[in-house]
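What follows is chain A.
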Amino acid sequence: MMWFDLALGLGLIIAAIGVFRSEDLFRAVVLFVTFGILLALTWLRLQAPDLALAEAAIGAGITGVLLLDTLGVFRQHEQDINPRSSSQLPDISRQWAANVLALIACISAAGLLAWSLFNTLKMPAPHHNLVTVVEANIAYSGVSHGITAVLLNFRSYDTLLEVAVLLVAIVIGIGLRERVTTSANATSDEGQSKLSEPPALLTSLVRLLLPLLLITAIFVLWAGSTRPGGAFQAGALIAAAGVLARLGQIDIAARVTTILRLGLTLGVFIFLIVAVSPMLTGKPFLTYPAGWEGTLILLIEFMLTISIGLILLSLFIQAPRPRIPAPVRNAIPATGPNAETNKGGDQ
Partner candidate 1 sequence: MTLLNIFQTLFITIGCLFFLIGTIGLLRFPDVLTRIHALTKADNLGLGFIVIGLIPSMSTAADIAKLIVCWVLILAASSVSAFLVANQHIKKSKEFKDHDVV
Partner candidate 2 sequence: MNAWLPVAVLGTSLIASLIIFLVPDAKQRLRSTLNITAALVKIGLVAWMVFGIYQQELFETRFTLVPGIDFVLRADSLSMLFAGLSSVLWLFTTIYAIGYLEGSPHRSRFFGFFSLCVASTMGISLAGNLFTFLIFFEMLTLSTYPLVVHRGTQASLTAGRTYLRYTLGGGAMLLLGVVLLYSYAGPQVGEFAETGTLRAATSLDPRTLAAIFVVLIIGVGVKAAFVPFHGWLPVAMVAPAPVSALLHAVAVVKAGAFGIIRIVYNVYGIEFSAQIGVLLPLGILAAITIIWGSMQALRQMELKKRLAYSTVSQVSYIALGVALFGPIGSIGGLVHLLHQGIMKVTLFFAAGNYAETLGIHRIDELDGVGKRMPGTSLAFTIGALGMIGLPPTAGFISKWYLGIGALEAGMAWALGVLVLSSALNAAYFLPILYRLWFKPVRGAWPDEQIPAARFETDPWLLFPTLATMAFTIAAGLLASHPWSPLTWATLISVREYLP
């Protein structure tokens, strides 16, 4: 098995170098997605199935989609403003200074890391061994799977803050939407997604895949308490389903309505309520009442899945897009629905 690890490790490094060296952004993103998949494999080799699932779903999946969508927006933006030279020649001196700085930073970082990694080999085993501590307390945590226990019981405050981080990201996303989102412009958002009628084949596949995706998402959520799985991976799957629906022109959560806001904040809200309620009976913050840990964790995970799914989906939908340029807009009424504007390279 040693050779496989060696190959996988080198594969990761080569993929990374490929990402950095490629000039064309599209190539870099594709290589980045392969890097994500290889990384998922590495997590499997490190006996961390949760991380493999998360890396594949979130790291390679959602990030890949966001990056490709951004490239589509850039390419369309280039077309609107009559394609001029991609970028003027950067002044050499700044580039040279950046290179030197990068060299120094790399060498010092490499030296430090090598020196410390080399010494850890000689070090005795660490003083604390949390593995035994987790095993000892897992019985009281209400779930049998170690990672879910740590995430939602032992270190649940981290998870609370983490979902808050996601919420802040989407709040900024909504905040930066096109300023003129009053009624005048809203329709154009709708109109735009209706514009390029997708091939019938895609819509049929999407209709087939959607229910399947939702079932797996709920399964992953449910399995979380005993096997690798959990709120974040399930949330990512729901987001993937949403993105597919969006591509297949089934419109959900397109406009920022109060229902969407409720959905976004649902997870953190329920989490806070569950965390604060025991405080009334004098227990410290974030403690679950004695017999109820299992069910409460499942409740929180369910709510978290919904809001994480919605947040990741809205990060895709609400991201700023160029409004339809004037010449194309007045072209629509004349030629009917199947005008040929290409809505970004989503394939």
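If you want to know what made the cut, all candidates are chains of the complex that A comes from, given by their letters.
One rule holds in what follows: a contact is a pair of C-beta atoms (placed from the backbone, for glycine too) under 8 Å apart; a residue touches a chain by one contact, two chains touch by 3 or more; residues count from 1.
Given the structure is predicted, the values throughout are model-derived calculations rather than measurements.
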Neighbour of chain A by the touch rule, complex-wide, chosen among 1 or 2: 1
Candidate 1-facing residues of chain A, complex: 199-202, 205, 208-209, 212, 340, 342, 345, 347
